[in-house]
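Reading through the structure tokens given below for one structure.
Just one protein chain is left out here, and the rest sit where they should.
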């Protein structure tokens, strides 16, 4: 059984573009952060507001890696697809694939960690683990 | 006859918030820029991509003024309402009213200017002027 | 006796520029925020880290107004000059004048408010008030 993919879209805004008229790459990471935010608020059922403000936990990024394949320009409609490469004890590996009109723009992998009120990594709460699991990529 | 209002919505993202957990005010101006972008791409029929990339014209901000009334927090759904206070020769006065659940969050006025290929202010092209006019606020 | 001016400099970075190759105006406000940060950490003797993290107080912006006179480009060395227009009970009016090589780029006025642990405006602590006072502009 293959894993689910979380898909979202985002138009390239004027604020995202640099003097060369293409997306300034740090802004791509801001977009990726937004994708993770939407994934938590949506299918995972735990919004960042709830996590950060109410439960005082967080899901910081421990590592990220991106390969930029083709530039994106103002008003391009980007499609972001997120899947899970590995669900560890306190960590979770994510894969992002970003396309525009079927053309691959960039790919990224990211490792996020569940950090509890102790400000240290803690095991994913079971309620989150259960909802993350369907997004784990099928093994070949 | 009262003028039209252009309305759009935007959720407060993690990237918009500061260490105090509220929207960092420079990000509000980035949001306002997005509203103007959407207004041009939508009812005015001339997207920033077309203006900047193809026609080599722009609509820079000559002045802006904002009054922050109540703070906004992560995941607040903000409603942005734009109207036109004055349509001048090369300039256009905008009014922004931003609310969340009926509560006023901030108000802003902004003056944008049409700048042509000459890199100097030029009269609004008639096609734009015709489409801006319905948004001019009714005079009492 | 004329009031003191707090002066700082900042080079325009690639990250500040938009697709037109000039400073994206929301970034100007981020720069102004940095000027206020430096003023507090320097002559006012109370850094934002101390205020926000240790004392749990803040100095949010209640209003801001800017007039953009000439565009700034990549690597322009901007000079920021800050003075105080009015020191109120819980508020403080600031004036910013930004120049490059003697050319006025933009001017702004800003009202900041002292917000205590109560999350409500409170009178400026005397230690801060004493250090802000020398920056109040001389009355004619």
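In this document, chain identifiers A, B and C correspond to the written order of the chains, with residue numbering beginning at 1 in each.
One rule holds in what follows: a contact is a pair of C-beta atoms (placed from the backbone, for glycine too) under 8 Å apart; a residue touches a chain by one contact, two chains touch by 3 or more.
As the structure is a prediction and not an experimental result, all values here were calculated from the model.
The chain not shown here is touched by just one of A:11, A:52 or A:129, and that residue is A:52. Interface with the hidden chain, as seen from chain B, comprises residues 14-15, 17-21, 24, 26, 74.
Taking the whole complex into account, chain C touches the unshown chain at residues 13-15, 21, 30, 33-34, 37, 41, 47-49, 52-53, 73-75. Mapped onto chain A, the interface with the missing chain covers residues 19-20, 22, 24-27, 29-30, 33, 52-53, 58, 60-68, 71.
Assume only the chains that are shown with their structure count from here on.
Annotation: 24 Å between the Cα-based centres of chain B and chain C.
Along chain B, residues 30, 33, 52-53 each make contact with two or more other chains.
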